[in-house]
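Could you have a look at this structure, given as structure tokens, before my questions?
In this view, the complex is presented without one of its protein chains, the others remaining in place.
For reference, chains read A and B in written order, and residue numbers begin at 1 within each chain.
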Amino acid sequence: MALGLHKSEVKNPLLRWVDERLPVITMIQKEYGTFPTPRNFNYFWNFGALAMINLMIMIATGIFLAMHYQPNTLMAFDSVERIMRDVNYGWLIRYVHMNGASMFFIVVYIHIFRGLYYGSYKAPRELLWMLGVTIFLLMMATAFMGYVLPWGQMSLWGAVVITNLFSAFPVVGDFIVTLLWGGFSVDNPTLTRFFALHYLMPFMIVGVVFLHVAALHITGSNNPLGVEPKGPQDTIPFHPYYTIKDTVGIVVYLMVFAALVFFSPNYLGHPDNYIPANPLSTPAHIVPEWYFLPYYAILRAVPDKLGGVILMFSSILVWFAVPWLDSSKVRSMNFRPVARIFFLLWCISFGVLMYCGGKPAEEPFVTISRIATAYYFAYFLVVLPLLGRFERPMPLPESISRAVLGIKAMGGGPLPAGAAAKPMEKA
Amino acid sequence: MADMATQPSAPPAGAPQATKRDFLALSATAFAAVGVGAIVWPFISSMNPARDVLAMASTEVDLTPIATGMAVTVMWRGKPVFVRNRTAEEIATARAVPVSELRDPQTDQSRVQRDNWLVMVGVCTHLGCVPLGQRPTDVRGDYSGWFCPCHGSHYDGSGRIRKGPAPTNLAVPQYTFLTPTQIRIG
Partner (left out) sequence: MKRFLKITALAGAILLAAGPSGQAAGEAQHPRDGGFSFANLFGTFDRASAQRGFQVYKEVCANCHSMRLLSYRNLVELGLSEAEVRAIAATFTVTDGPNDEGAMFERPARLSDRFRSPFANDAAARTANNGALPPDLSVIVKARHDGANYLYSLLTGYGQEPPAGVTIGDGMNYNPYYPGGQIAMGQVLNDDQIEYTDGTNASADQMARDVTTFLAWASEPETEERRRMGIRVLVFLAIAGLLAYGVKRKIWAELKTKSA
């Protein structure tokens, strides 16, 4: 008989009854319990779990905010202030949501940085990486539309500038922009649809996150050495080792989050967004939220409208191609001293772009942005493809367990495989 | 999360550190539980009436335009409140009813502050419909009071349930006479 009840090993009869019919408990046990995970993760490997927690926080706070928010240009600003003043704990929920967006980007930027440094995008994890880039794009769209909802000056003018980007495309540009607006300017129809989409997109993110995790559980995780586990001695069960390690990371992350929310909730925001939107007057100095500044700087670095828009979109789209642009066989930059320098420069160029994006579009920032933009792309399009052919990486360790257990194991002759495998057998 | 399903990955029983670790793990778990509870509360609380809603929770009614035998319906907390200026005859009928006959025994005197002014929340105590009987042309039920058309509850001239599925009398809100011709509900 091909079909039938799942062979469950759960002891509790009620849970077993469920598990035989829908093996969710077996699945959780397999994917998060005994799941063999490289034993040498450092704390950078917390950030995937942190991003997951952050997504859940955003969805929870967002749902409760939506119970009080009015997506109408006449009421939006006041309804947000009503949440801050009159709704019980409304200020808390709103500040968590608002700063949660920043925390989300901090966490995800570190997650991406981790992937780039340790070569987590390389075969066989290309699709895993691409799904991650997709999540990032969805996040950007969600964050952008969320920022429009309070209907302050920055909300309105950010929406005007970003939607106008699409007008750069020949022939279809104006059509797309009018379609986005639902009118002849950013107005009530735009706000209402942005609210609908802002509520929808996080659930699309959840869907792609599911695929991202599913793909991860096929290839298994990368690790700081970039050497694949060669046997049970190289891995440990996810639970309890990484559940507890993630918990430590989560608490630290929550402390940073709390410090921001409770003591400096408006630090990362712009004061102009507490001025109600006024379609007749643009603020003197409009800037996007900090996490969009690098792309904004790239946009402004190009004197041509269409060119700027294309380059800005390319700055993220190029990430999709990274698995094929990087020609090095060595994953972790711990063993690529030269690549490390180029990558450090890339991180600096990203930071410089972030800085210039927040500055007025004048000299010397324009020239600096151009240099940084050039390097940003050169890293992906020139350095990564060529470096793998010319550089001489350091020798890789034979296996994770050799590297981790170090001298002791080496000194003791061949690795006592049986001893090291013990925790795995137990799991 | 996955804790309840994972038995085997626990450390070997009887290991010397086991008790210390158990104690640590227990306090950590207790802390997590308290934390989750503390996180959940603001969310639930946010669904309760906000402060501006609570501040609007009183309504003032001017009684001068309501002639004897007439009634008005005012809005209070989003619900109708029936204010009726009863005739002497209506008062007498309501007071003649023996309290022991009632499903929800209450004297008429205990339901009013001034004999002729009956103030009640106009929401049927069965399932929340608004009973008929405010307008002179309305059906007023078998007891010349109010009649709920949804499921056939009959209320008398004091708003007490006499027949039908409703369990209790029409509720009397908190109100005060600011002047002989003005009341504040709430």
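Of note:
The rule is simple: contacts are C-beta pairs under 8 Å (C-beta built on N, C-alpha and C of every residue); 3 or more make two chains touch, one makes a residue touch a chain.
Predicted model only: the values in this text are computed from it and were never measured.
Although it is not drawn, the missing chain touches A, B when the whole complex is taken into account. Contact with the chain that does not appear here is found for just one residue of A:Ala214, A:Ile244 or A:Met394, A:Ile244. Of the options B:Val40, B:Met56 or B:Leu178, the residue whose C-beta touches the omitted chain is B:Met56.
Contact with the chain not shown here comes from a single listed residue; of A:Phe184, A:Phe203, A:Tyr267 or A:Phe390, that residue is A:Tyr267. Touch with the chain omitted from the figure is made, among A:Leu5, A:Ala123 or A:Ala258, by A:Ala258. Within the whole complex, the absent chain has one touching residue among A:Phe166, A:Trp290 or A:Phe313, and that is A:Trp290. Residue-level contact of chain B with the missing chain is found at 11, 15, 17, 20-21, 24-25, 27-28, 31-32, 34-35, 38, 51-52, 55-56, 65. Remark: the residues of chain A touching the chain excluded from display are 39, 78, 81-82, 84-85, 91-92, 95, 117, 224, 233, 236, 240-241, 244-245, 247-248, 251-252, 254-255, 258-259, 261-263, 265-268, 270-272, 274-276, 284-285, 287, 290, 293, 334, 340, 344, 347-348, 351, 354-355, 358-360, 401, 405, 408-409, 419-420, 422-423.
As a convention for this text, only the chains that are shown with their structure count from here on.
Rounded to a whole number, the gap between the C-alpha centres of chain A and chain B is 48 angstrom.
Of all the residues in chain B, the ones that touch chain A in their complex are 1-3, 5-10, 12, 28, 42-43, 45-48, 50-53.
Remark: chain A residues 10-11, 15, 25, 28-29, 32-34, 60, 64, 67-68, 82, 85-90, 92-93, 237, 239-240, 243, 247, 426-427 touch chain B in the complex.
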